[in-house]
Every structure is written in C-alpha cells, then in structure tokens.
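Next up is a structure, given as structure tokens.
Only one protein chain is missing from this complex, and each of the others stays in its spot.
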Amino acid sequence: MAHRPSPTRTEPQVKFVGYLAEFDDPHRLVAACDQVRQAGYRQIDAHTPFPVHGIDPALGIRRTRLPFIVLAVGLGALAVGILLQWYANATDDIRPFPGYKFLISGKPTWSLPANIPVAFEITVLFSAFATFFGMWGLNKLPQFSNPLFRIPRFKRATSDRFFLMISADDPIFDATQTRQQLERFGALNVERVDHDQSDAELPRFLKPLAWCLASIAILIPTAVYRSQAMTNEAPRLHFNPDMDWQDKSKPQTVSPALAGAEGSTLFADGRVMRPDVPGTVALGELRLSDPLFRGYEQGTAVEPGATDEEGNPLEPEWVTAFPSDVDDAGDPVLEVNEAMMARGQRQYGIYCAPCHGYAGYGDGLVSRRGLDLTVQGLAAWNQAKSLHDPMVVDQAVGKIFDTISNGRNTMGPYRSQITVEDRWAIVLYVKALQATQERTAAATAPAN
Amino acid sequence: MASTVDQLIDNSIEDPARRAPLVTGGLDYAGVTDVVSQVAESPKPPRIWYILLGISLLLLAMLGANIGHLIFTGVGVWGNRSPVFWGWPIVNFVFWVGIGHAGTLISAILFLFRQNWRTSINRAAEAMTIFAVVCALLFPGIHIGRVWAAYWLFPIPTEHLAMWPNFRSPLLWDVFAVSTYGTVSALFWFMGMVPDIATFRDRAKDPVRRFVYGLLSLGWTGSARAWHRYEVAYVILAALATPLVLSVHTIVSFDFAVSMLPGWHTTIFPPYFVAGAIFSGFAMVVTLLVPARELFGLKHLITIRHLENMNKVIVATGTMVGFAYGIEFFIAWYGGNANEGETFLNRAFGEYYWAYWTMVSCNVIAPQFFWFKKIRTNPWLMVIVCIFVNIGMWFERFVITVTSLARDFIPSSWGYFSPTPVDVMMLIGSFGLFFTLFLLFCRFLPVVAISEVKAVMPTGEHGEGESH
Partner (left out) sequence: MSTPARNTPSSERLTLGPLRAPLMFGGLGVGIVGLASAYFLAGDLRSFLSAYLVAFCFIVTISLGGLFWVTIMHLTRAGWGVCVRRLAEILAMATFPCLILFLPILLPVMTGSSASIYDWVDLKNLPERLQGFGDLLAHKEPFLNGPFFAIRALVYFAVWGGCAAFFLRGSRSQDESGDKSISLRMQAFSAPAMLLFAATLVFASFDWGMSLEPIFFSTIYPVYWFAGAAMSSICTMTLISFLLQRSGRLTDDITTEHYHDLGKLMFGFVFFWGYIAFSQYLLIWYANLPEETFWFEYRQQGGWATGSIILIVVHLALPFLAIMPRTLRRNKAYMAMAAIFLLGAHWYDHFWLIMPTTFRPTFGVTPADILCLVGVIGFYASAFALIAGDRKLIPAGDPRLYESLSYHNA
C-alpha cells in the first residue's frame, strides 16, 4: 500500500500502540508467549509467517465459532435449495413470479431424487461462502491500514521472523517494564509501535475513481434496461442471419434453399418427405362414428353445396340427443353428468364467451368492441349471434356441434382447438344456458 | 540464517524410520521465500516463457475467432449431426472438467489425509483446476447457440417469461455443479494465496506491485488469531471441497448414465468418472510441473519425490479405470441385454475401433510403466507417459460419447461422426486459453504455497515429512 503523508495535515496524531518483539525461531516465540501470558498479559498477539502449532494455548486463543456459522448457513441453504426446486418446478400459481410446472420424461413434477444434486451444490456453495467471508469477517480483514506496516523489520513477519506484540491497552502494560520483560524472554529486538492516525486516510485519487466506477456500473445496466423498455419501430438487427433464417428442412414443407441445391440428396421438389398417400388415416384418427364426430346420424352425410329442388341447401340428419357411442372397453364416450356440464361451462368461458358473452346474448367483449369500431367506420363486424335467438334455441344438438366444429357465417371453425368431448360439453352447456333464459322469460312475463 | 549451501539430497530413497525431507537443497525459511519470490520478482522471465506465452496467445486468438464464427453462424459449424448431436464440444467439456479434479484432490483430499507432500504442488494444481474449469465452462456455454440467453440457465424469476429451468435435468445439475465447483475452487485458491501475496507485498520494491499485492493481500499480518481462524476455515473448505469434487464428475457422469442408451446407462459411471478425472488431472499436473520446476528453479521445492508420488496416484487411478472398463464388459455380457452387448463389441471392434484401442493403450497400458521406479522418477519420461494419459482420457470421453450415439437402436439411424475444422481448432484453442492463464499465473502469483511449505519443514513445529 502506498501511503503518503497528506500535506494538508498540520500535526501528526500519534498513539502508542504497544511493543513488538522479534524472534528468529518458532519454539522461542511459543516459549515467550507462554511466559508473557504467565506474567499476566492478556492483550497479546503473535505474527508469524506460517501457523505455528502450540501457539493457540500459549496465547489463550479460544476455538473460533466459524464452524457453527457455516453449519447454520449450510442448513439454511439446503432448505432454500429444496424449496427453490419445489417452487420452480412443482407450483405454477404463486404470484408475481409463478413457477413453471411441466411434465418431462415421465417424472413427477416434485421428484426428490432428482432434486438432491442441486440442493447439495447450493448447500456447498453457500457453506463455502460462509466459510470464506465468515473467516475474513471474524478476522476483521481486509484492513489496509495497520501501524505494524510502518515498522521496517515487520516485513520479515511474512518470511522468516516471528513477532510477539503486547498491546499498550493491556491493564498491566508499563512502557519500561514490559520492554525489559520482553528482552528477558529472549527477543532479538523490541520495537515501539505507534499509530499515526493519518495512515487511515485513503489515497486522494480513490474518491474520484470510485465515483467514476460507480457511475459506469450504473450506466450500463440502465442502458440495457432502456433498450429493453423502448418501443422501436425499426426492424430488429440481425447479428446472425444464418441462425435467424436457417436453411433447414421442415416436414411437409417445400424448402426453397434446398430445392434443387447442388448435391442435395433430397427430393427434386424440395420437400424433405413425401406427402401422404391420399386417404391415409393417422393412427387413432379413423373416426368412423358420424354422430359422435360429426353430429349427424350415421350415413346421412351430404355433398358440400348440394341443394334440393328449390335450391335450399341440403342438410344431413342432425342428431337430437347426445351420441351414446362406447369406447373399446365398452364404456360410454360421453356421459351427460355434472362433470361434463362443469367442463362445458369452463370451455365455453374460454372459447365462446369472448364473442357470445357469458350469458349467450352475443354481447361478449370482443363483439362489443367490434361493433364500436364498426360504428366509427374502422372495421366491419357482424354482431355475434345471440344463443337465445329462437333459431338457435330450436337447433338440434348435432347442428350446434357442427357449428362449433366447422363455423358458420363469419364464425370460424373450432375443431382444431377444441376436442370432440369438449365440443359436446359446450353444446350441453349452451343447451342449459338456453333453458335458464327461457324460464326467466316465462317467469317474468306475467309480472310485466 | 540464509543458507545457500546447495546440498544435493536424493529424497526418493526409502527409509521407513525417517520421513523423507520435502524441501531439499538446504533451504531455510528465508530460502524458501527467496526461491518462490524470485519467480515473480526477477526483472525478466526466461526467454522460453515469452515464446510459450506467444504460442499460447496465438492459439487463444484462434479460439476467439472460432467462437465468434460460431456465434455469428450457428452451431452448424460443428460436426454435430444426426445421430451424433453430442460431439466434440461435450467431449472437450468432460475432458477439461476432469483435468480440474486433480487440483482439488491435492488441495482438499490429500490435506484431509495429512499428506504433507501436497504443500509444494497444491498452489499450482489449484490454479490449474480453475483454468481447466474456465476451459470446461466455455464449451457448454457456447453450445447453447444463443449465448446472450445463457442467463436462462440460472433460476432467475422473470414475470413476463414465467419460465424456470428444469431441475430434473442432469444438464441443469451440471450448471450448478460446475459453477459451484469453479467458485469454491477460486475461493479456496485465493484464500490459500493471501498469506503468500502478503509476502510478495512485503518484499515489493516498486509502488505498483506494492499497491496491487497490498490490495490482494487484504492487509494480512500473520496474526496468530487470524491464523487460527484461517486454519479452521481451511479445514472446513477442504471438507466441503471433498464431497464437492466427487459430486462434480458424478453429475457429469449422470448426463450420460441417467439415459437409456446402451454404453451410457450403467451404475458404475459416477465413481468411474471420478477416478478417470483424478487420473487425467494428475497427468496434467505432472505435465505442467516438470517444465515449470525446470524453468523457474523450483527443483528443491517440487522434488522428484513429489513427482513420484503423483505418478503412483496415476498408476493407481489408471488401474481403477482399467478395472471399470473390464467390469463394464463383463456386465454387458452378464446382463444379457443384446443392445448393451452389441454396443461394447462395436466399441472395440466396430468402426470406432481406432478410438477404443487408443484409449486402452494410453489409459491402461501407458501408466503401467510407472511400476518401474526408473521411469516414475525420471522427469522427462514421466512427462511422455502423462501426455499419453491425457490423450487417452480425451479419447475415453470420445469413445463414450460418440460410439453410443452413432449406433442407435435402429440400424436405419446409424451414422458416423466426423469433426469439422472448427471442432479441431476449438480443442487446440482451448489449450491456448489454458496455457495462457497458467503462464500468467506462474509469472505473477506465488507458484508454491510458501507458508504451507514452511509449516511442514523439519525446523517447523508441526511436521517432519510427507505424511503422518
């Protein structure tokens, strides 16, 4: 450490710290420590180039409590490590930072054997931190200013000399007597240690340097944060175009980069796999039952766009009751019960209510917003159908199922988003919804 | 007391009644300080140091260029292709992590077993550990492709993303294990160095050195109270580092062994990987220290006896690894699983036979030369053997990773792995990174743990020789 006396200081404030006795052999040092302690001194310390064994009892040093600090921190870290993994992988409803609960490789979301390695590592990491920082903390280091550094001879304390220090604060310390005692105990040399208070002053350049570093440390994260929060309309920069637009083949698409490429082993049309043979049915997708999968009686399908003699579109024979197909095990696929109703209500709330409204009057938020925009001339929106319209109320369940599956007028098809069972559940819920509204109308009519 | 009488003591001679001295050449305390300090204090390092540093920096530059190419282009620049998606990068990762293990073994496990001969070599070995972990972390770091999203590997709460790492994945365990390992090793290394940096501080003549070493030594005065806590902290860190070092390569082995792939899924993997790691790490320590002790005049501190002991560890762990190869073969037959048996036959006699037999001859046969005292006490012969061991251990990881992936369960998805020039340059470049760091360490920091060596010297209170 470079310490220069500050020129602005008027008068050095010097404090007598104690005596430093020098020895050239660890055994002599330990013997001297023993004697000094027997003489009644307590504020004593030794400075040695390596840990001298046997010096702890000679100086009356008690065992440090560092192990207990480490144990406490370690146990805490173990608990945190296990909780963290439970929180991150086995919960998903704690706000504001929800966990991420997902199934992977068939393991339970909360699987202790798989959590042990990370819990162990976290325990070790924080125990090591506790050991490292605890040791420096208990030793009151770093401390860059120390009156001992003023003594030229003390430089050998880290090489080959052994020092014994008696503090002037010791109750039985006496400036002359203590010195004589130390010499008697075999010290090669005894030095007076003074503490020049100005030593504790920091070098002058440190303050501005610290300010500069601190501002840089704040500036960079601020800039990063700014860039994240900005709404910039310019197209994003592509640092690595190869990664953003990869020449890779995707199934069932024509890859322009690969079509006809030199040395390509792929098909001439640029595809990476052959399209399916017409009429191919994926495993488990045969779906023979018309009532269950399409909502009409078996075999009553009509050609799309077919009309009768008067030009009205032909319709299949819609089923009027919930299909009673059974699965391979002989259990009914659909069971009209409370659970199905609850499911229907939930799915209705997700998929239908935004337009049709929770009560089914065609006044969902999306529909209302669309109408507003239409009034302002910003959009062309047809109000969603009220499900209590007599036309809808009279429809067979199969027809409603068909509407959900394939859409009607401006409503899009939902068959790819909602499973067959859920579509039937929605139908059930829609029917229930209609029934409640009818009854309300009937009940209130006489009063009006 | 400064004695410079150069006594030539051959401390590799056995006498069970007396512990062999660990410091030769008649050095006393001041002598040890001088010998270690002159490495960093000499105004000019040996010319060969500059040459080696130049070569290392060139290789490092090559590594940097390749990493840039990889990041801007994508991981397709590597040879990782279906079905071998784990190619050289993972091989390099496992190789480098393994190298690191010897450092912790020397600094922690040998400390707990009171093997005093560790004191002259532990500092350099710990430094090597940290540099090896740096090299190791590099490969999975760039393997993720989008390096700017690397922080996703850590459990950081994000409101908009609502995503957390998958704690059930062994690859995430790796993140925790290797980063914990790097951190704890660095703490251990730095803590061990503080008293020696204080020595450098007290000897420093020029103000810049005094300032830097003064800052790094944290104001250490060698107070007996500080030494007491320091020693307790040292024991605790050693006790923490011991299971930690076991866990690191164990978890690396889990990357492979939790899968269902023949040749990867076998329960011996954890201890077998750890033994292999120690094996390769010791070989690397010997490879580094033999030239270092010549170059920096440390022959009286890092004696032939130290090197001989390390060579014994190498032959012991090498034989353990050889045993594990044998048991794997036996169980592949005994288990009666056709895929498993086929995989092992394919390793030895299939299209990767060259890699397999390179591995066996370097790992199992080469260290057997250390049964001969002549070879294990000759510095240059032992370096040759150790380089072979390192080559063999790289091939071991190659054999495990690539042969199992190249032969999938279905013959239609079999393939053959070929590395690209980028793969090769990155492996060579990682050695540039490693040697650059090591050469800088040798020049500017205490290469030998001065205070620990003094504590086991015969004039010291504590010990007389290599072990109790």
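Note that the chains take the letters A and B in the order they are written out, and that residue 1 is the start of every chain.
Assume a residue touches a chain if its C-beta (ideal position, glycine included) is under 8 Å from a C-beta of that chain, and two chains touch if they have at least 3 such contacts.
All figures in this text were calculated on a predicted structure; none of them were measured in a lab.
Asks: Can you work out which residue in B:T266, B:N311, B:T343 or B:S451 touches the chain that's missing from view?
Replies: Missing-chain contact among the listed residues: B:T266.
Asks: For a quick check of understanding: of B:Y29, B:W88, B:F200 or B:F254, which residue touches the chain that isn't displayed?
Replies: Here the residue in touch with the unshown chain is B:F254.
Asks: Which residue, B:T319, B:N363, B:N390 or B:T403, contacts the hidden chain when the whole complex is considered?
Replies: B:T319
Asks: In the whole complex, not just what's shown, which of A:A21, A:L59 or A:A114 touches the removed chain?
Replies: Answering carefully, the residue with contact to the hidden chain is A:A114.
Asks: Which chain B residues touch the hidden chain?
Replies: Interface residues of chain B facing the absent chain: 14-17, 19, 112-115, 231, 235, 243, 246, 250, 254, 257-260, 265-271, 316, 319-320, 323-324, 327-328, 331, 334-337, 371, 461, 466-468.
Asks: Using the document's contact rule, name the residues of chain A that touch the chain not shown here.
Replies: 30, 53-54, 57, 67, 106-107, 113-114, 116
Methods note: only the chains that are shown with their structure count from here on.
Asks: Using mean C-alpha positions as chain centres, tell me how far chain A is from chain B in Å, no decimals.
Replies: 32
Asks: Within their complex, state which residues of chain A touch chain B.
Replies: 1-2, 24-27, 30, 45-56, 59, 61, 63-64, 66-67, 70, 84-85, 88-89, 96-100, 102, 104-105, 107, 111, 114-115, 117-118, 120-122, 124-125, 127-129, 131-132, 134-136, 138-139, 141-146, 148, 154-160, 239-240, 242-243, 246
Asks: Using the touch definition up top, name the residues of chain B that touch chain A in the complex.
Replies: So the residues of chain B touching chain A come out as 1, 28-30, 33, 71-74, 76, 145-146, 155, 157-159, 162-170, 172-173, 176-177, 180, 183-184, 187-188, 191, 195, 198-199, 201-203, 207, 210-211, 214-215, 218-233, 236-237, 240-241, 243-244, 247, 251, 254, 450-452, 454-455, 459-462.
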